[in-house]
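There's a structure below that I have some questions on.
Shown here: the complex without one of its protein chains, the others still in place.
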Amino acid sequence: MKQTIVRDVRELPTYGFGSQTGPWWGAMAFIALEGMGFAVAIAAYLYLYALNPKWPLNSPPPDLWPGTLATAVYLFSVIPNLMTDRWAHKLDLRGTRIGLVIMSLIGLILLVIRGFEFAHLNTRWDLDAYGSIVWFVLALHTTHLATDVGDTLVLTVLMFTRHATPRRFSDVTDNVFYWNFVVIAWLPLYVLLNWVPRL
Amino acid sequence: MSDLAPDAAGDLRDNGLEQSELAAILQRMWRTPSGWLGALTSVDHKVIGKRYILTALAFLILGGLLAVLMRLQLAGAERRLLSPDLYNQVFTMHGSTMMFLFAVPVMEAFAVYFVPLMVGTRNIAFPRLNAFSYWIFLFGGCFLWIAFLFNVGPDVGWFAYVPLSSLQYNPTKRADVWAQMITFTEIAALAVAVEIVVTVFKQRAVGMTLDRIPVFVWAMLVTSFLVLFAMPSIMVASTSLILDRLVNTHFYDTASGGNVLLWQHLFWFFGHPEVYIIFIPGAGMVSMIIATFARRPVVGYTIIILSLIATGFLSFGLWVHHMFVTGLPQLGASMFTASSMLIAVPSGLQIFCWLATLWDGRPVYRTPLLFVLGFFVIFVVGGLSGVMVASVPIDMQVHDTYFVVAHFHYVLIGGAVFPLVGVVYYWFPKITGRMLSERLGRWNFWLAFIGFNVAFFPMHILGLMGMPRRVYTYTAEMGWDHLNYLSSAGAAVFASSFVLLIANVMFSLRRGEPAGDNPWGASTLEWATSSPPPPYNFSRIPVVTHRDPLWADGGNLPVVAGLSVERREVLLSSIADAEPHTREASPEPSIWPLLTAIATTIFFIGSIFTPWAAVWGTPPIAIALIGWFWPTGSKEDEE
Partner (left out) sequence: MIVWLRSGLAVTATCVLTSCTGWQSSFNAQAAQSAEIKRLLVIFLAVATVVWITVMLVLLFGLIRRKAIREQPLDLHEAFERRAGSVILIAGTATTITVLALSVVSYGAQRTVFANDPSAVTVKVTGHQWWWEVQYQADSPHLSFTTANEIRVPVGQPVTIELESADVIHSFWVPSLTGKMDLVTGQQNTVQFTAKNPGVYRGQCAEFCGIQHAHMAFTVTALPPDDYRRWRDHQNQGAPAPSDPLSIRGEQLFRGRGCGLCHTIRGTLAGGQLGPDLTHLASRETIAAGTLPRNTSNLAAWIADPQHIKPGNLMPKMSLRSDELIAIVHYLEQLQ
């Protein structure tokens, strides 16, 4: 078929940030489906809660301190997260490296706290339906936390190698964005797991 | 003469290159390496799309053979062809294969192949994820079928209700196999959905504004959103079922606070959108074929798009109609009657638009149009029986009977399989460069149409006469044998139509008439490139000024210049106006998707045997993913 050139795009850049890139939209799509997964898990919890007059069934509510401590750390982490985002947008290598190291450490701390959260749920997954659903919900969020920490660690290492190219800074901003999702998803789960049993 | 134009950074571009020279450079850059290593590392959406289509169609044949077995068993009363245990595995495998391994994957497969071409880009978004998706789909399907061949095939129906699928009543690994197959296929489908959303949002040709997007592409976009929002529900369901069976959780254990209907809500919240995930692409195919063979654009483009979107939204509000007889409160059930009936409206609007298009157009009766006409006759019956089952009192009689079996085969085969076969005839020339035989096509159509109706229409009557579903036999005194025999005879004829399709494909691959770029004189961008398309799809990205670019611009395609000739590049454009803003790098062939799929498969299969698989299965996946995303230092990653 005959072609006629009517536009020239040679001046366009080869990388961008946020909604200018494919991977950002991919991350959005993953957030949509994973968010839906959380919504379904919450709905299943509330369904079982509504059906059972006594809730929790056979256990005391979880101890408050691990979950509350974790929530505080999540909320605090938004600050270094946003700073990392700013540095990455400016292609500031040193700032980005610092930010990523901090976020990696925060992530690892949160994983340790998560261990305590599980230990202080005061129920087992095989005790009854309450135990099953609370372990399920917490484990679902843990997979997101763990994969994000893994992702952050890999990006941190990359930023100390020769692969710290402009495109990598774009990846860092996508990682920041995804971390916000991990934090935001946690908040209703914190309420669900720690406060609904106390109602 | 070559006049490569370097940009500011010294990177070479395609401005000023002659078509043939540009084609040669792009061919070298975009081709999949030959040999088995090339096959295993390809990230070309067309290579993967073809595999996906062929594999899904292979599962169609396998599922169809199971149906033939079922019809042989049921053709007479008290037949002993299949033992009850084998029959229960066969009907479960039939439903599961058709729904999870054929119907959704084949629609996604055609989207994988054709959406990038129809929006005018070089490759699908996230090409390696695309490769991964195929392998996961293949491994999941093989897993299910190998289990079946070892007598560990699931036998609890394609929707695996608890408590029947719980460990107490299903003590072997059968239900676990089913549940994990779900995990495989859902991940594959979710991956493709993500790719399609991003491709359609960001990689459209310059000037392809929202109202210039082809109807089929809109249909696949809506479908992809349905996949994103529906599949998590069944992932939660199947995972929790495996947990109940493996580590003694109590989600569905009524003695410990669990609930049996929770399963049904989780399953059907996915299950109802699932059937629209299958039908909406079919509706998109119908719009496309009608436009081409009525020789005019489809009437009411905006109505059609809005109807597709409305159908998608509404489909999430119907699921309880699968639970009308489980003892739910009647007021709640009534709301679902209303929503289940209302979804007929957007589907109806599309039908009216299609009727108007055929009314005004001058139809060219080639095989693709014949299958679309068959769709009309059959799908409308299915839609109307659907309105019937939406009524709670009627459903109380026909639920779980052969009436419902008739209903869903009429809507799925009428609404999805007939358009699909039509699309095979339509797009075979583009994929292979050869036409399918028209003569065999007509035979194919008539055998399918007559066979299908003889097979399935009697089932409406059988259901009203009291024949329940999922029975391996029935007694002679019930008087059901004549209609069952008739149905089985029809099934044989229907099955033979697929034999004919396969024969047509095999024959035409070698001896079919050469197709040329645009044998049907169609209007969308996939017909602007060669048949089959080169690995890079378009030597220059098109610019569109009209919804039907090839009808608007005659033999002349406006294009953009300025993309790199040193690395794989695709052009990103804005969502609404399709204004180009970035030249994004596109990945080279890679082995990591396959390795990740293998690691994931080991994890999934291991975890139905022991929960420790979650522990030792994770590091290989992590390593594979790191390998996948680790930059290779190639031009692709340099900026």
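The first chain written gets the first letter, and so on, giving A and B; residue counts start at 1 in each chain.
What we mean here is this: contacts are C-beta pairs under 8 Å (C-beta built on N, C-alpha and C of every residue); 3 or more make two chains touch, one makes a residue touch a chain.
What you see is a predicted model, and the numbers here were worked out from it, not measured in a lab.
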Mind giving the shown chains that are in contact with the missing chain? B
Touch assignment to the omitted chain, from B:Gln397, B:Ser496 or B:Ser574, lands on B:Gln397
In the complete assembly, which of B:Asn88, B:Ser133 or B:Thr432 touches the absent chain? B:Asn88
With the missing chain put back, one of B:Arg295, B:Arg442 or B:His581 would touch it. Which one? B:Arg295
Pick out which of B:Met29, B:Leu144, B:Ile277 or B:Cys353 touches the chain that's been left out of the picture. B:Cys353
Filtering B:Met341, B:Ile575 or B:Ala622 for touch with the omitted chain leaves B:Met341
Which one touches the absent chain: B:Gly16, B:Gly38 or B:Pro163? B:Pro163
List every residue of chain B that touches the chain not included in the displayed model. 83-85, 88, 156-157, 161, 163-164, 169, 254-255, 259-261, 295-297, 299-300, 303, 325-327, 330, 333-334, 337-338, 341-342, 344-345, 348-349, 351-353, 355-356, 358-363, 373, 376-377, 380-381, 384-385, 387-388, 390-401, 454, 458, 461, 464-466, 468-475, 478-479, 482-483, 486, 521, 523, 546, 548, 551-552
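Operating definition for what follows: only the chains that are shown with their structure count from here on.
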Give, as an integer number of Å, the spacing between the C-alpha centres of chain B and chain A. 30
Which residues of chain A touch chain B in the complex? 1-16, 20-22, 25-26, 29-30, 32-34, 36-37, 39-41, 44, 47-48, 51-52, 57, 125-133, 135-136, 150, 154, 158, 162-163, 165-168
As the complex stands, chain B meets chain A at residues 5, 7, 13, 15, 19, 125-126, 190, 193-195, 197-198, 201-203, 206, 228-229, 231-233, 235-236, 239-240, 243-244, 247-251, 253, 256-259, 262, 265-266, 269, 517, 528-529, 539-540, 543, 555-563, 569, 571-572, 580-585, 622, 626, 629-631, 633, 637-639
